[in-house]
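Only one protein chain is missing; all other protein chains are in place.
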Amino acid sequence: MPMKSFRQAINEALRQEMERDQRVVIMGEDIAGGLGAPGEDDAWGGPLGVTKGLMPQFGRNRVLDTPITESAFIGCAAGAAATGLRPVAELMFVDFMGVCFDQIFNQAAKFRYMFGGRAVTPMVVRTMYGAGFRAASQHSQCLYPVFTHIPGLKVAIPSNAYEAKGLLAQSIRDDDPVIFFEHKVMYDDEVDVPDEPYTIPFGEANVTREGDDVTIIAFGRMVNFANQAADSLAASGISCTVVDPRTTSPLDKETILETASETGRVVVIDEAHPRCNMATDVSALICENCFGDLKAPIKQVTGPHAPVPFSPALEDLYVPGVPKIEAAVREIMGKGH
Amino acid sequence: MPMKSFRQAINEALRQEMERDQRVVIMGEDIAGGLGAPGEDDAWGGPLGVTKGLMPQFGRNRVLDTPITESAFIGCAAGAAATGLRPVAELMFVDFMGVCFDQIFNQAAKFRYMFGGRAVTPMVVRTMYGAGFRAASQHSQCLYPVFTHIPGLKVAIPSNAYEAKGLLAQSIRDDDPVIFFEHKVMYDDEVDVPDEPYTIPFGEANVTREGDDVTIIAFGRMVNFANQAADSLAASGISCTVVDPRTTSPLDKETILETASETGRVVVIDEAHPRCNMATDVSALICENCFGDLKAPIKQVTGPHAPVPFSPALEDLYVPGVPKIEAAVREIMGKGH
Amino acid sequence: MQLSRDQLRAAYQRMCLIRNFEDSLHEEFSAGNIPGFVHLYAGEEASGVGVCMHLDDRDAIASTHRGHGHCIAKGCDPRAMMLEIFGKKDGLCGGKGGSMHIADLSKGMMGANGIVGGGPPLVCGAALTAKTLKTGGVAIAFVGDGASNQGTTFESYNLAKVWNLPAVFVVEDNRYAESTASAWSVGGNQVDRAKGFGMPAQEVDGHDFFAVWEAARQAIERARAGEGPSLLHVKLNRYYGHFEGDAITYKGEGEIEQVKTEKDALMLFKQRVTETKLLDSEELTVIEEEAKAAIADCLASAKAGALPTEADLMTDVYVDYKF
Partner (left out) sequence: MQLSRDQLRAAYQRMCLIRNFEDSLHEEFSAGNIPGFVHLYAGEEASGVGVCMHLDDRDAIASTHRGHGHCIAKGCDPRAMMLEIFGKKDGLCGGKGGSMHIADLSKGMMGANGIVGGGPPLVCGAALTAKTLKTGGVAIAFVGDGASNQGTTFESYNLAKVWNLPAVFVVEDNRYAESTASAWSVGGNQVDRAKGFGMPAQEVDGHDFFAVWEAARQAIERARAGEGPSLLHVKLNRYYGHFEGDAITYKGEGEIEQVKTEKDALMLFKQRVTETKLLDSEELTVIEEEAKAAIADCLASAKAGALPTEADLMTDVYVDYKF
């Protein structure tokens, strides 16, 4: 299987779904670029080049550059989805949700319920999240817990290029609004990715490691850190299960509860701020449902309750890394580890 | 002590703080009303009459009616706070956060951190939340978990008129941005409220009942339901501690952990949707920190993962009520209860 | 352009249906039979109907919190609407939406909206669908004077212009947003604002069905012809409070009565068509009575309708989802 970057995998999923279904259109700021300008057309292909090449193939009618107008174009995507298109809108950074959240959570997310089931809103919002890019407080947040909180939305957080391609294809084919999170420091990370189109179903976790001692549940980029931690812990005789839920909404409760019960020890890793986040969500779920099997407190490893600092010196301390995960695992394993 | 309604208590806190400090201004849509109109001035005093009478006393320069322009006026409050006023902005329903969230979470909340501690942003956003008003999906949400998630914001959720007056005075005197949640079905509820100004500190929970068997932690309107449930459970010999954290951010972890450890059995009540909410937040906290003292799973009683339905027949099923709380308590007490 | 007699009858019928629908809701609310927020469109009928007479099912509209009139004008079933407003299971939205969220996408009615300024972006979407799939459709956003100050509205003007979308923005200026006068809240004016975005715009007397109809015809034809968006500033008045329960103390004395006697939309319509002998007053009376009876019948159905049950609480959140 060919190695592909996270960026390529997303580009490929978009391309294949656009080839497959004429109703799929993509829109966003500078997703092609160069509009109205004398120089190169498709000059940008998105701020980090993820959508490059799609405009030349599909034309300006299906690759729609927008003015800087998130509430209008995200709402436009919702309205288009409700009337027959399948738009994929790019919210450049999820940090910008604050200027357009209404169209996502009060409009798109609620159409179906408010309208008594007589609406489908097959739209996707692709968006960048996460710290580590030296992009400071307003371009580094996670915020998927906020979207996960909202009924009517689905939330996908791929942990590598393979996952990204399959989950994005599913997001586009899905009939509900999906928020698709891309970690901005992962775009160059490569794994094997099949050329042919495939989908990964929502609500089915991926167990990336199986072990006996501790279950680590992690999201997005953190899955990779969890895997690394598990590998290194294995060397000191601690065997971990690692669970990548893939989607936070729907959440694969069964796999989470099963793997938690099996080991009886759980660490949840979430890059997001600690309050009302996925670490609390999963911890609470486990504590309510497999209490009897638990041998130790459920540890949460998360970003701190602070905005993301600019200085690399601080940002590196900010992001939960492999050592913190290992330490948490050792802690609940108790003395001697 | 005189009985006052939740509405009166809030009005009184605003009035007293405006009397106390010339820099306090209030702003919002129709908070006085009648602007530019031939009829009564102060015609509305807010959509539910909460700010009635303040404009006649303080004038149009301190009681600022706005056009329908939440992002401009909430951002204006942030900018005014950073430059020397102490604005209290009314976001009529918290459901409208989606058109102005950026000014709250990326601007006001982050100024201090982004600017290296060289900013204070003493603003309050008063806002209505909660179901039960037959106001349907876009006027009934809780959403405080979303604000609680954001570092830099403080979040107060008074459970009755006494709490409302003291917490609002504290919110206005506080030097950080505070989101103040008012449950719309509580405005007519009365309790004893002193005439003189007082504040209730943030991050100090109120233990409204003390008991041995189960700790119930609840927020806002749910505190009253929890108290009722505790009273009725007492009749069947189950003795409950009820904790009202008052603010979700900061959260009084000590009281929560202490009372949880004392009883070893915990039920968390949160009207909000179940994912990434305060029920998960508090459950996870307890599970991580007093696991050894727990005798039973931590139960969560929350609103469902669905938008709030309009039909009273459905909305009544939607809101977590006293019977559900009692059932949860009985469930973790085990057989025989 | 000239309206046929059939069209005139249809227009009057819709206006009468709306008036009766709203008048009965006013009574029912006062009697305590309807919960929640109810915003009535009585007085503004000529606008919704004048615009929607040019539309068919491939065309879409997005409405506001004051949505009943737009719904009826766009062809939604008043009975199902009434059931909805009463929170009944057979309501147009299964009782889940209520007055502020009535919608019928099969009729191109994209929903009333509880969020002021919520509709215009959605209309850009419907217009984009029409343009992309070449359906020949257009999309209309109804925007209150209050909503005309919301950022989402301005952004939609610009997006529609820049993308040359088949969209029309109808600013229904009933002189108040809640208790606040548009004379105060609107900096500049609606027509100049539209021109600032490069859109043609005109002011229209919203009591005059024929004026609305003609202005809408031009705007909609323009959009259908691929010539892009435009705006109508429709000036009119609402007869009831902002929402039911509003004491309306902010209005001037006799303000509503004067409008009712001098330029009621139904009255003006009737005068015009009888004076010009397009329709005779008997057939108009028949239409009025039929409308009255029809709404009374809807009301009876709504009162008799069954409530939704626990089984309905968690349906329709998603098309499919693993809970």
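So that you can tell them apart, the chains are marked A, B and C in the order they are listed, and the count of residues begins at 1 in each.
Quick note on the criterion: contacts are C-beta pairs under 8 Å (C-beta built on N, C-alpha and C of every residue); 3 or more make two chains touch, one makes a residue touch a chain.
These figures come from a predicted structure and were not determined experimentally.
Per the touch definition above, the residue from A:N11, A:T69, A:N227 or A:T247 contacting the chain not shown is A:T69.
Looking at B:P67, B:G132 or B:G303, the residue that reaches the missing chain in the full complex is B:P67. Among the residues A:G33, A:P122, A:G152 or A:P245, only A:G33 touches the chain that is left out of the figure. Screening B:S5, B:T51, B:N106 or B:T263 against the full complex identifies B:N106 as the residue touching the chain left out. For subunit C, the residues touching the absent chain in the complete assembly are 149-155, 157-158, 161-162, 184-189, 192-199. Annotation for subunit A: contacts to the undisplayed chain at residues 29-30, 33-40, 43-44, 47, 65, 67-69, 71-72, 95-96, 98-99, 133-139, 304-307, 309-314, 317-318. The omitted chain makes contact with subunit B at the following residues, 23, 25, 61-62, 64, 66-67, 69, 71-85, 87, 102-103, 106-107, 111-120, 151-152, 154, 174-176, 202-203, 250, 252.
Following the convention adopted for this analysis, only the chains that are shown with their structure count from here on.
Among the other chains, the CA centroid farthest from that of subunit A is the one of C. Look at where the CA atoms of subunit A average out and do the same for subunit B: the two points lie 30 Å apart.
The geometric centre of subunit A is 39 Å away from that of subunit C, both derived from CA atoms.
Per-chain Cα centroids separate subunit B from subunit C by 35 Å.
Listed for subunit B are residues 71, 95-96, 98-99, 136-138, 304-307, 309, each touching two or more other chains. Multi-chain contact residues, meaning those touching two or more other chains, occur in subunit C at positions 91, 93, 95-97, 101, 113-115, 151-152, 317, 323.
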